[in-house]
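Of the protein chains in this complex, one is absent; all others appear in place.
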Amino acid sequence: MSPLDLLVAAPLAFMVAALVAGQGGRWLILAAGPVMLALSAWLVVLPPGVAHLVGDWDLPLGILLRADGVARLLVPATSACFVAVALYAWHEFSPKAGAETARAHTFWPMLYLMWGGSNAGYLTTDLFNLYVTIEMVSLAAVAMAAMGSLAAGLQYFLIALVGSLAYLLGVALLASHYDTVDATLLAVRARPDLPTLMAITVMTAGLLVKTALFPLHGWLPPAHAAAPAPASALLSAVVIKLGFVILLRLWFEAFAEIIRPAAMDLLGGMGALAILYGSVQAIRQERLKLLVAYSTVAQLGYLFLAFPLIANAQNPAEPWAAVLVHAVSHMLAKAAMFLAAGLMLKAVAGDRISDLAGLARAMPLSVTAFALAAISLAGLPPSGGFTAKFLLLHAAIEQGRVVPAAVLVIGGLLGAVYLFRPLSVAFSGSAAPAVRAEAPLRVAAPLALASLAIALGFAGMTLIELSSVAAPPAVAGPVQAEPGR
Amino acid sequence: MTADLAPLLPLAVVWPLVLALFCLVPAWGPRMIALLPLAPVPALCAALLAPRDQIARLPGILLDGGLVLGDTGAVFLGGAALLWVCAGIYAARFLRTDPRPAGFALFWNVVLAGNLGVFVAADIVSFYVFFALVSLMAYPLVIHDRKPASLRAGTAYIVLAVIGETALLAAFMLASYHAGGSLWIADVRAGLGLPGSPSAILWLMILGFGIKAGLMPLHVWLPVAHPAAPVPASAVLSGAIVKAGIFGLLVFLPFGVPVPLAGTVLALLGFAGLFAGALLGLAQPGGKAVLAYSTVSQMGLVMGVLGAALAAGTPAAAVLPAAALYALGHGLSKGALFLSYGLAPWCGRGWRRALVAVALLLALSIAGLPFTAGALAKSAIKGPAGPFGATLIGLSALTSALVLARFLAVLPPARAGAGRPPLLLALPVLALAGAALVLPVVLYPAVAGKAPFAATTLASLLEGTWPLALAGLLVIGALALGLKPPLLPEGDLLDLMRRSVAAARAGFEAAVRTGAVSMHDSQGRPAAVWGDNLARIEALVRDRASIAVVLLVLMGALLAALLR
Amino acid sequence: MMLSAPLVLVLLPLIPAIISFALPERLAAWRNAANLVAATVKVGIVADLLRQVRGGVDLEWRYTFLPGHDFLLRVDTLALLFVSLSVFLWLVTTVYAIGYFGRGPNLARFFGFFNLCVLSATGVALSGTVVTFFLFYELLTLATWPLVVHNGDEKSLRAGRIYLAYTLAGSAAFLVGILWLKALVGSIEFTAPPDLSAVPPLTLTLIFVLCVGGLGVKAALFPLHGWLPTAMAAPAPVSALLHAVAVVKAGAFGIVRMIYDVYGIGTVAELGLGPPLAALAAFTILYGSLRAVMQDEIKTRLAYSTVSQVSYILLGASLIGPFAVIGGLVHLVHQGIMKITLFMCAGALANRLGIKAVTDLDGAGRLMPVTMAAFSIGALGMIGVPPVAGFISKWYLGIGGLQSDAAWVVAVLAGSSLLNAAYFLPMLYRAWLLPPPERAGFRELGTTRDRMLVLPAVVTAAAALAAGVFASSSFSPLTWAKLIAERGYLQ
Amino acid sequence: MTATFELILCVMILGTACVALFVRDFLTAIAFFVVFGNLLGLAWLAMGAVNVALAEIAIGAGVTGVLLVLTRSRLLALGEEIACGPARPWLRLGAAAACSAFTTLLAAAVLSIAPGDDLAPVVDGLMPRIGLDNPVTGVLMAFRAYDTLLESFVLLGALVAVWSLAPPAAWPQPPVALRMADPAALNVAGSFGRLLLPVALVMAAYLVWVGSDRPGGAFQGGTVLAGGFLLAAMGGAIGLPRSDDPRLRWALVAGPLVFLAIGLAGAATGRFLAYPDGTAKALIVTIEYVLAFSIGVTLALLVAGPPARAGTGP
Partner (left out) sequence: MTVPAVLGHLFPLTGAVLVGLGLCGFITLRHPLRQLLAVNVIGAGIFLILGGLGRGEGVTDPYPQALVITGIVVSVALTALGTAMIARLSEDRRAAGSGPDQPKDQDP
């Protein structure tokens, strides 16, 4: 038994159980939560270098599961998100008047499917297996997005489909060319020839669509903003991270040796644009959830802005850690923010930022959760977001890169601008609107996530150590990795 | 003197402050006015008994300051204390029906402490603190009756006082720095005499002290402020408080080293004040204003002398005692005159004649009638004044006499039914008048080193009398012809200044408004255009087909980047 | 306890903060008690630390925060100067706030963030590394924002926006600066100034500009001061603490640290950075005063006064002479005490009489004599009237300027004094001398709450007076500033 | 000969694809798409990939075709035209240019990859360990069983996702009835379905069985089963189940569940999804049968669509 298997198998088992259980499906989280959190903890404390082949079938054919730094950071964060979201969704997706409803029934199996899919994605090194996992996640994500707006869901679906196929095309090329789709083997075998580069290109492009990097983000804001709050939280926090993790595996593990700096700069540049564009759009929004969704567009930019910084760093371990910490804290904070936003909007029965007036008095805990999440997202200390941004800025300055440094700084400021706007409205007015009390669990869920995002700010060293576990050579040592030679 | 009298100096300063604190207690405050005469008592004792030139250190207070009683200081301290005692007695009676006795007592005591402190401060920081106390805290005394005129006067007073304070602060900083960081007045003065010392220090000091002492173009506050205060307060203002400025000049100016430029300017301004003050005083309708201008004139005399001495490099030993003596005499006389002005309405019938007689005597003394204390003081001060100065001083007797005659002319009539004046009002007048006429004579030997009136010759007698006689003729002539003086507003230049300031301010505000309006107008609508464009871009990238196209373009870019 | 005293000191306000957030409104009395107890305990701890540090004890608490970046809390003389100020004023302001608000809305929030604010200010003071400083500096921004928008009206919200925009941009610049420096010379601890000799002067200058620019925002240095007057929309206790201790001082304190503990006076002098900064500070002093003269609203006027006064500290720091340093440091304390007095009084006037504008002040002295007396002392101190504390600062600054061959400083000080007088004295004039509007039965100190509102200002006014009168006694701010200068900056 | 055949096949594939994509009438497009799928199946056959050919024809052409047809008729019933769309000429031109460039690059990349079955020997070498003869089944059910396991959950998830689209009032009604509207046709289809369902069952069982050694397997079997179910439903031979029917749910999850359970059992004894020596074939066949059944049911329901209120059928 190993947590590597169980982290995938358990959610799938819970999915089956939820599907069969019908009305009672939501109760399963009481079992799934502790189990998954325990498994995540187990994963974190595994000795370094733990990896195994599924069914003991050797590599060119088989599938390698591995507990590397990426998994050790993202799996627990994902679990935390899922647990919190599930607790939050407890009431929202419950049988109405004792009868099952389509949403209440289907939400729970999809939640577990997504959970299992993302865990599987974090743990595997097999590119084809990753294709299956992104489809697992996308499927559930599309359905959840469609719960809010069918049009947005369909848009998301079709675009994600194109992205998946582009990725699959790359996998096909690689599989034919190298007779393997395992990232660790490809790292050894890959040569910078046309098929390989073409494969990298199409896979990257496909994944960028799924990750919604500017200017491929068009599908994201409508879908994320329209979905029910728990779904939005999962979509923004978890779903897009999987595509990003695969990109990390491609660019820094499988093809670290053959990707040239110009390509890194291209991604970095797009990241920078995403930060600026997303932030500006977020500033312009009048609806709260759209604002948060555009914030996701902007925040994703940071993940890509880091690419050239990692590639050129003296000590790539730090920006590498930064990018992972950013992914984790964005995950926690964004989930918290969507959940809190859901509570707030429900309380005022509106969707505009201006509807939030006086909520800081009426529902202080939810506003606090939103504020804490905002702090992390804007990269203000102490928070995981700050730690990440700090390390990135440090790397950018160390390398004398003015543009990324400037973008990091400006992005942080713009972030504060759009995130504090709803808060400011919430603090406004002197009368507290009458608000029906929410169930404690629903209030606690975003608060817990946001607190975690803040708490990450105090655990910088631990996070950096974790992120370097079984890290690919390109990002491991202080030795200069020369991409592209 | 025995050493155990040393604490008298701090006590002299602290005791009024303690009394001031008592004034803050709501129940006691109004009654504290009765204790006013007690406040200067320790100072009076100190002036007589405290050991001379022995620094009483005050560790921990301010910047480790100290107090010292010098010879000059003792004259000033004693004179001031005496004046304050008398004025205190007078005030205790005069303000019996006042609506704000507690406030008056409070600030009276605070100003007293500051005034006395100035005379005994040993370091510049303490000096500055006391000087600020006496300057700024006198403001409430000036505006005590809250009449609009008083308030205007107070404003003029406070504005100039603050400017003076600031100038002094700057001067002290510079001086202390150039004295090697020492804070002791003695060191600072020595430093000022050194060749490398910047002249700015002197100018700033002349500015700062000059304001306080009513140096000519800076005197504008004085003729409005002194009359505005209640009578006893006017008395101390004119008699003691202006002396703080004189004392400052005495203490800090580096006598003995010729400083031609500053000295000459000071002398010119001082002597200009001597005459202009008196002439302006002639044009005043109010008795107190006349007295105030007289003060301007008299102080101009002292400062003119100081300036002349400074320019000539006369040693301090020759200047200080004479000036101190003159200041003492003037302080006591002017105090007495102010008090008598207040007393006049109480005096009916014969009492009034007695009062006029006392006032006339005092006036003549101030003008320098031979064989009076004033004449002695004048003769003493002519020494350091130099020949030119001495001539001017001689001439000034004319103007002084005229202005004081004017004072007698405008002495307020007795109130209906007034008879014997209250003892508590009359006694101080008498005591002060007595002191003013006697004390300089007593002290003259110590100052001049010779007996009073010893060297009186006919020539000198004539020299001292003819201006007075001329003045008498003029007055009699004017009375006979029924001439009236041209009436000028109090504070001559003040009105002009006030109007120009108001105009400048209005102009400035208008300019600011215009500027603000134009700033608002220049804000265009680029924000809206930006918003439109952003919305269009967003609509484009949301389209599926465009995403696919972008995807293709991106693939091309990526491939190109990878192939590079 | 001994080892982690700095940590305890920093984290102590967390307890009342949590209590404040958690307690329901009907237990307001308990909340007030918790706040008061915590504030008092902190004063006690600081008193003990003062004793120890005077005796030469060095306390620190270290924790590796990120590789190469230590989180270091260190108690040194300079830190204690700031800490003492903040704990004293915290206690006073707590009392005041209880009196000010009584049972208003949002008080749990107010006291919670108030405590966080104090936490940050203490952290800023005790920071031993640049990064630690930055962390608390930023935290301070966040903790004060809810206080600025406390009233929740359009004005406060706007003020909050402007405040955030300025301060976040400032700290971003600061962050870039310190990271740049870190990239060049490695980790920067205040006790061990880095060796900057290998860095090109232009780079150093740029970094300096970034850092001082960033810190200058909070310190309201001239072109960066715009947030401060609008932040006046906050309730009085907030303005009081914001202006006296927490925010502006953090910026000024940071600049002092930058000049003396990061760059070192030698390097600053070599690069010729002192004079421009001093000139800017001087300009700010005059500019702030001029603007203050034009304001009608009391708090705005006070705010511009702060703009002006805080630059005294910077002026002292940038002149780089022993007296100037002492003057700057001691003004850190003096300005705090005096300005908080003014704000508390202004708040009391607004709270009890509804007086917000200078033109409404007529007769305030008659109605609230105690408050106005305290206000007067504070105002006179600001002008530099002795023996109130402001005079001492000015004195040292002036002499310091002369020591640094910058005689113009004296002129600036003089000009500022005049301008200060120009905007403070009319207020006193109105309050004391003009007749009040009819208000039947108004009593200034009628209830306990009234007393809690008025007496804190009296205490601070007395402190301001005492700090001036007993300037050279052994526990005065001046003596402590001299000690700092001796231990740190006068080699 | 082979070359010519393959060339013509490729041209036809491209031609049918073109028509399917760009023809104005959507029904024609679907028809050509089905032909396209079948041609692809031929292509796979030509390559000797019978397993894929079966899957392509059954799933790629068959099930997808049915899905398209059903959706088209639903949209038509709602009055929606499935037009080619008003694409602007410049867009078409640009798209054509960009896609040509892309295709050229892709073709160049493809051309520089040498075709070859380099992994076949590796697979063959491993086959004895699981006791099967069909290497494709070996890869699917053993070497890359993990993929297949996840994939079975994808299929299950797709059904859940489709169900989640149900209108609020429709849950847990059966999907839109697939019954034919024309009574005569219904009659024919009914008898046909009644006949075909057992045949389909048998055929599916057979496909799974032979899958161990020859082409065939769970997916193909499941598809055939689904086809049988669908035809029977169209003919009214069987009704579509309500979505909260516990039997239905167990039927849906049985395959993935058994797969997962056996995988976990392997984990308990050694390695996740490892089959203990000697039991491999038995376990694989067990999984395949249950999986084929579940896949059949799932696919059939996927085609039927989300639960719907009665009376909203085509």
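A few remarks follow.
By written order: A, B, C and D. Residues from 1 in each chain.
The working rule: a residue touches a chain if its C-beta (ideal position, glycine included) is under 8 Å from a C-beta of that chain, and two chains touch if they have at least 3 such contacts.
Here the structure is a predicted model, which is why all the values come from computation and not from measurement.
For the chain excluded from display, the touched partners among the shown chains of the whole complex are A, B, D. Of D:Val35, D:Leu140, D:Ala204 or D:Ile284, it is D:Leu140 that touches the chain left out of the display. Residue-wise, the contact with the chain that is not shown comes from A:Leu290, picked out of A:Ala104, A:Ala120, A:Leu290 or A:Val367.
On the side of chain D, the interface with the absent chain consists of residues 2-3, 6-7, 10, 13-14, 17-18, 20-22, 26, 29-30, 33, 36-37, 40, 43-44, 46-49, 51-52, 55-56, 59-60, 63-64, 67-68, 70-72, 74-75, 78-87, 91-92, 95-96, 98-100, 102-103, 106-107, 110-111, 113-120, 123, 135-136, 138-140, 143-144, 147-148, 151, 154-155, 157-159, 161-162, 165, 167, 217, 219, 299, 302-303, 305-306, 312, using the contact rule stated above.
Summarising the interface, chain A meets the missing chain with residues 61, 128, 131-132, 135, 139, 142-143, 146, 148-155, 157-158, 161-162, 165, 168-169, 171-173, 175-177, 179, 222, 225-226, 287, 290.
Those residues of chain B that touch the chain absent from the view are 539, 542-545, 548-549, 552.
Note that only the chains that are shown with their structure count from here on.
Chain pair with the highest count of contacting C-beta pairs: A-D.
If you average the Cα atoms of chain A and of chain C, the two centres end up 42 Å apart. Per-chain CA centroids place chain B at a distance of 36 Å from chain C. In chain B, the residues that touch at least two other chains are 555, 559. Multi-chain contact residues of chain A, defined as those touching 2 or more other chains: 198. Going by the touch rule set out above, the chain pairs that meet are A-B, A-C, A-D, B-C, B-D. Taken together, the chain A residues at the contact with chain B in this complex read 155, 158-159, 162-163, 166, 192, 197-198, 200-202, 204-206, 208-209, 214-219, 221-222, 258-260, 262-263, 265-266, 280-281, 284.
Chain B makes touch with chain A in their complex at residues 531, 534-535, 538, 540-544, 546-548, 550-551, 554-555, 557-559, 561-564.
Against chain A, the residues of chain D that register as touching in their complex are 105-106, 108-110, 112-113, 115, 118-119, 122-123, 126, 139, 142-147, 149-151, 153-154, 156-158, 160-161, 163-168, 170-172, 243-244, 246, 249-250, 252-253, 256-257, 260, 263-264, 266-268, 270-275, 306-307.
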